[in-house]
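The complex appears here without one of its protein chains, the remainder shown in place.
What follows is chain A.
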Amino acid sequence: MSRTISIDPVTRIEGHARISLQLADSGAVEDAKFHLTQFRGFEKFCEGRPYREMPALTARTCGICPVSHLLASNKACDDLLAVTIPPTAEKLRRLMNLAQLLQSHALSFFHLSSPDLLLGWDSDPAKRNIFGVMAKDPELAKQGIKLRQIGQTIIEMLGGKKIHPTWVVPGGVNEPLDSDKREAMLNMLPEALTIAKDTYALFKTMVPTFKDEAEHFGTMQTMFLSLVSPKGQLEHYDGFLRLKDAQGRIVEDRVPPSDYPRIVGEAVEDFSYMKFPYYKPMGYPNGIYRVGPLARLNNAESCGTPFADVALAEFHMLQEDSGPVRSSFHYHYARLVEIIFAIEMMQRLLKDTGILDTRVRAHARGNRDEGIGVSEAPRGTLMHHYKIDEAGLITWVDLIIATGHNNLAMNRSIKQVADAYVDGNKLSEGMLNRVEAVIRCYDPCLSCASHAFGQMPLSIELKDASGTVIDRLVRDA
């Protein structure tokens, strides 16, 4: 008699989702599914709007990573204008993207995932949140909040506000950087780097204690997709697409972002509103790949900044063979490496003498009828693709967001974790939390709406085929 366990909602992620586990008679997990239960409809309601509104419209997809959408959308609009933006504008955009990476990774690691890592998977769920972390290690919690604040403050200094800035525009940015702001930003970054390095050092000592999780949290064989720079280095703003397989062999390289439709297809399943992107030449679902910090570090030959390069070398040692790091648990590690990289790279950009140049915008009209913009969001590769009519109104939109790329991998990961930890005959809190935790490794960003620090009500029910509840576990709000 088959039974289904439903985890609804999944907490401490950005957005609304549900997990269902299908159990066999023996109590073993037969199937596991990650359901995105919210519908947004951006691709449809953007039709008919002027393309210059697209950056602001699509940035509303998310309140955590609006800068990522802002950049990918503006890059698509640059493509429509057929312009090369001034070099200073590109540096400023990079700067904002790195600040966004810093604040988003800090949110994911400290606010959402550290309660599991520091307090334990089986700890009291009432305390397994950022407040529990504050109680156990107030200094660490403060540092996490500080790190995020620095990222957010830099975004505000550049764009006028922390969330949904409109400073990035098609053709560049609408205001140059002044020297006072540059100094203020440079003064903040040493503290950020110290926090990042301390946290990295701490987490490095903790990794061996999570050996079991590292072996069961999404270790399946998948490819890895990300942007890399023309030199093959870690890249978040521009460059070429690279796809590596699970053994580390390069499957696709130097793919111009505009050529993404050749390699990325999107499948649809009836159990989720999220699409299932896949590598087209291998078909669905064999073309499974992962994106995000893990994929970026697996694909990059180096970071290009001193501390991050050392951390990257240590990251590669997590995998015993010489191939890419395959466990999704190590997304956390990769995130910390990227935080160090973001801070070092921001320092480099701000010390660049050209950063104060006042020529920051190229002006043009819509010169192409199709534009593609690809950048790396904190959670992975983000693709914006627009078509416009002669008057510059949007006729077609396709957005492939980072979390979407990871959809197949997230579904496989929860199946693997459920196989390892779930006993269908008797539910336990730790079991429930581990299934959620593997999703948190990917830091899925399902919408801008929800930030539930473990305070959301959660119920998990075990039902038989007739719908009778045979076991129930409730977490109150």
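Operating definition for what follows: a residue touches a chain if its C-beta (ideal position, glycine included) is under 8 Å from a C-beta of that chain, and two chains touch if they have at least 3 such contacts; residues count from 1.
The rule we apply is simple: contacts and distances are computed from a predicted model.
UniProt records the chain missing from this view under the protein name "NADH-quinone oxidoreductase subunit G", selected from "ABC transporter permease subunit", "ATP synthase subunit a", "NADH-quinone oxidoreductase subunit G" or "4Fe-4S binding protein".
Residue in contact with the omitted chain (choice from A:G48, A:P190, A:G283 or A:G354): A:G48. Screening A:P9, A:G144, A:P170 or A:G239 against the full complex identifies A:P170 as the residue touching the chain left out. Shown as candidates are A:R18, A:R40 or A:R60; the residue that touches the absent chain is A:R60.
In the full complex, chain A contacts the hidden chain through residues 48-50, 52-53, 55-57, 60, 164, 166, 169-170, 174, 363, 365, 391-393.
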